[in-house]
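Left out: one protein chain. Kept in place: all the others.
Naming follows writing order (A, B and C), and every chain is counted from residue 1.
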Amino acid sequence: MFQVRIHGRGGQGVVTAAEMLSIAAFIKGKHSQAFPSFGSERMGAPVMAFCRIDAKEIRLREPVLNPDALIIQDPGLLHQVNLFEGLAEHGYILINSTHTLAELGLEDYLREHPQRQVCVIPASEIALKHVGRPLPNAALLGGFAALTGLIQMEALQAAIRDKFSGKIAEQNIAAAQAAFAQVQTNTQGATPC
Amino acid sequence: MSIQKPFAITLDKNTSLANHTGSWRSKRPVYVDRLPPCNATCPAGENIQNWLFHAESGNYEAAWRSLTENNPLPAIMGRVCYHPCEGACNRGQLDEAVGINAVERFLGDEALKQGWAFAKPVAESGKRVLVVGSGPAGLSAAYHLRRMGHGVTIVEAETAAGGMMRYGIPRYRLPRRVLDAEVQRIVDMGVELRLDTRVDDVLAMQAAEGFDAVFLGIGAGIAKRAYIPAGDASHITDAISVLHEVEEHPPLLGRKVVIYGGGNTAIDVARTAKRLGAEASIIVYRRTRDKMPAHDFEVKEALEEGVKMKWLSTITEADAGNITIEKMALDDKGFPQPTGEFETLAADSVVLALGQNVEQTLLEHIPGLELKWDSVQTDAVMMTSVAGVFAGGDMVAGGERTVTVSIGHGKKAARAIDAWMRGERYQPAPKHEPATFERLNTWYYADAAKTVRPVLDIIRRQSTFDEVVGGLDEGNAMYEARRCLSCGNCFECDNCYGVCPDSAVIKLGAGKRFAFNYDYCKGCGLCVEECPCGAIAVELEDK
Amino acid sequence: METTIKFYQTDTFTVGNRLLSEAERSVQAGMQRTNALNSGHRACQGCGEALGARFAVDAAMRATNNQLVACNATGCLEVFSTPYPESSWQLPWLHSLFGNAAAVATGVAAAMKVKGKQHIRVLAQGGDGGTTDIGFGCLSGMFERNDDVLYICYDNEAYMNTGVQRSSATPPAARTATTMPVGQHANGNVFGKGKSVPLIAMAHEIPYVATASVADLRDLEAKVTKAMSIHGARYIHIHVPCPLGWGADPAHTIKLARLAIESGLFPVFEAEHGEITGHRAIRAQVPVEDYLKLQKRFAHLFRAPKQVDVIAHLQAMADRNIRRFKLLEKFTSPTGGAAA
Partner (left out) sequence: MLKQIEGSQAVAEAIGLCRPEVICAYPITPQTHIVENLGQMVDKGQIDPCEYINVESEFAAMSVAIGASAAGARAYTATASQGLLFMAEAVYNASGLGLPIVMTIGNRAIGAPINIWNDHQDSLSMRDAGWIQLYAETNQEAVDLHIQAFRLAEELSVPVMVCVDGFILTHAYERVDIPEQAQVDAYLPPFSPRQMLDPANPVTIGAMVGPEAFMEVRYLAHYQQMQALGLIPELAEEFQQQFGRDSGGLVKPYRSADADTIVVALGSVNGTIKDVVDEMREQGVSIGSLSICTYRPFPRKAVRSALQHAKRIVVVEKSLAVGIGGIVATDVQMAVAGLHKPVHTVIAGLGGRPITRDSLRKLFHKADQGHLAHLQFLDLKHALVHEEIARMEGQRHSGPSAENILRGMGTIASQIR
């Protein structure tokens, strides 16, 4: 079972991201489960969403306490909430930022972490470019596909089309593809992106 | 779909009918008929309310037939009756009395117009009754007796029937075609009318012709006289003579006429004199206007026509061309007392209108006939002290001398004669308790003022004997009839049926009124309170 | 001169009038009336609500050709008409709760619509407690959605079923079990008539709002009939005196209702889409004292020393109604009735 925890703020599509992730897994015949951190939904408040992916039925109903991957949609949360709590050893970390890890103040903290598992991408900028709004979730999922290889781009595209329709779906797919390409390029270079 | 009703939660409709809430009652409403004041006061005993009821719905023939159950002369009565019913009418306490008399006249006239006839009796009794006098009492008695199947012969001394209706009431109040037609309608029932037949010994005639009973209705046709010192040249006559003469040839009364008296006859003469061309027609009366026995409306009409009044005056002397009158003053008790103050008044003639007496000749021929003064004493059912001899009208002691009273006498006597001829004594049905104003819930009646009858223009009133007061048209008559409150008797307004919170009033259908369903009536009394006409009474439950 | 031939001795004030044409006769005058609330119910003697309910439901039955369902709030009407094992109702009838009659009726109407049986119309009914107090939320909701329901409130001005406690329809100064004329309630109910549900209903701009009274049957029937000719939310508020709760002679039920109208204390009017369209003019104005004196619930006002100020306050309320609803002006109501 692979567990993902996504951190962000209300209004950034955190829950949608988890749901799209689960749909992408479902499309590939896997069992998956996505759910939010059950708060009253307020714009701007810190929120979380979870996704589990497994080959067999998922019965577990606890929140994702030990994620195999973290997606951090809003780097502003880095110093407010203990985002890394429970992260599996060698777990994936995908951060939406235009800054480097050093600039984010995470260099020391992640010194021991395998560098190939950590990635920073300017997902909001990518989204702004392709979608016209700084909604980073699709782009981050593109990045997540490239980083983890756990979901395929074509499944992700289908998932995006499930949640969005028409032009918006295509724009989000474009953002996801752009992020996917960027992460793939970067990880091939074996440097923290 | 078949309904499976859950136990107790779902109930069948109408199941509450098993719960007889009538047992809650401590008092019960009952429908009653109460005697309306109009009926109660009608001297002719008309069921006024009942004929108004029919007139309300425009069924004039039914109304007329109801009316003539009691009174055969509605067109006459609609003109000459002083309608005490209207004075008693409860509506008078609400706005104005119902114009009963006007509706009666409408019905009477409508009957003449339509030619409605009285039904002939279904079977002949074989009994025969002699009626002496064709005045209202005699005609009424004859009519009612004939209805019951008896043979009736009227004997009349005059050349025309009608008695005082013809020889005492001026034409401007009662056109003669109306009188003739209503008399003829009675005759047409098979009543024998012998005119110009004076009877002095009625018992002899009864014996000779084999009548089973006799009714006397000869009226009071002898004028009362008063002593007035008078010169030879003075012209003093009496009202009866004047009014009788008018029927045959105009009497010569001169340009200035003084009428002495304060009754209706005085007014009739004064107005007649005016129509005969008198410049001045002056009524001299001892007391004040409000004490006059004459009806106020007649005084008013007379004044309108130019009749003058001298109140508080007595004639002390009459001479050629003038009279002397003494001014009077009312004492503490309301009696006029002489003042010693005199006045002279121009007068070509003086007409005494001081009342009438009964002619005695016929009476003297009946041995043992009990009199009171000049009048015949009768018992409660109009029988004289002589068995089989009945009397009614102005000749009978006690009571008012009016056409209406006479008609009532005739009816009552007819019933008594009918009983007597069968060897019984007539027992009038007990009267219902009165329908007083307090018993009504007048809120329900619509506001409606009395209709004003058309009146002849003043010039023609002063110069002709044309009828002064006109009749109502159909619309007016119906309107007026509908002003009736139906005091004391159900007129099927459905209020009780509607206002019962327990649906415990059963409507029996048009004309059949209502019944209480005492299985459910809780005795709240709403129906009693909301009955407009006071036709529901409350009785305590006998528990 | 009056119009002659059209005049009827009681006009339309009485329940029936044999002189009227069949078409003009009241439902209650007919031998064929439904008696929707039939005999054997357990209402008090002289119950105004029982009377008003039969008037209203019978009229609605005729207007709908008997295709009618009634939903009833808890209260006197419900209790006295349906104690197991006896029902007085002759139409399909449903009682759910005290405060939900309007919503239950909405549900019935929705079911009829979805079943394609929109010709079956829905009536909701309740007392003043079930309408102006506990059922007010559901009532307002039904109004706001403009559901196809006629809601009838039988207003007897207190919670009678539970033993005469004050409701928001209780008039000022009235004695109830919770406003006994002692202490701070020395003059009975302190507040009162501050909540006119008819006016609040009008504020919802529903198609039809009317007030009516058991003292004017024709007007009541005309209003119910008119209401049934309209679709959407409709509200009729009927004044129904309660002999028990008011301390009045059971025989005076209609008289009291009449005095309430004639004094101006209970204005009879109607409104469409939030606008007043008619009123029933006072026929013969009476002072409020005439009305108050017949009721023990106001008896404390007349004991020495007479509560002149309180009576004046009630008179002022009546006068205000008269001004506000133009009750002294003749008005030919669109529904006819006795206004003309």
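Note that a residue touches a chain if its C-beta (ideal position, glycine included) is under 8 Å from a C-beta of that chain, and two chains touch if they have at least 3 such contacts.
Everything quoted here is computed from the prediction, not taken from an experiment.
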| item | value |
| --- | --- |
| Interface partners of the hidden chain - shown chains only, full complex considered | A, B, C |
| Identified contact with the non-displayed chain, of C:P92, C:G232, C:G247 or C:G274 | C:P92 |
| Residue in contact with the excluded chain [from C:Q9, C:Q45 or C:T82] | C:T82 |
| Where the unshown chain meets chain B, residue by residue | 1, 3-13 |
| Those residues of chain C which, in the complete complex, touch the missing chain | 66-69, 71-72, 78-79, 82-85, 87, 89-97, 99-100, 103-116, 120, 137-138, 140-141, 144-145, 147 |
| Footprint left on chain A by the chain that the document does not show | 18-19, 22-23, 25-27, 31-40, 45-48, 58-63, 65, 80-82, 85-86, 162 |
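Heads up, the rule we're going with is that only the chains that are shown with their structure count from here on.
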| item | value |
| --- | --- |
| Chain centroid nearest the full-protein CA centroid | C |
| Distance from the mean Cα position of chain C to that of chain B, given in whole angstrom | 49 |
| Inter-chain centre distance, chain A versus chain B - centres from mean C-alpha coordinates, in Å | 113 |
| Length of the line joining the C-alpha centres of chain A and chain C, rounded to whole Å | 65 |
| Chain B residues touching chain C - in the complex, by the definition given at the top | 8, 11-21, 24, 56-57, 443-446, 448-449, 451, 475-476, 478-479, 482-486, 491-495, 497-504, 507, 509-510, 517, 519-520, 522-526, 528-530, 532 |
| Chain B partner contacts - residues on chain C that touch it in the complex | 2, 4-5, 7-11, 13-19, 26, 28-29, 31, 35, 37-43, 45-48, 50-51, 54-55, 81-82, 84-91, 217, 243, 249-255, 258 |
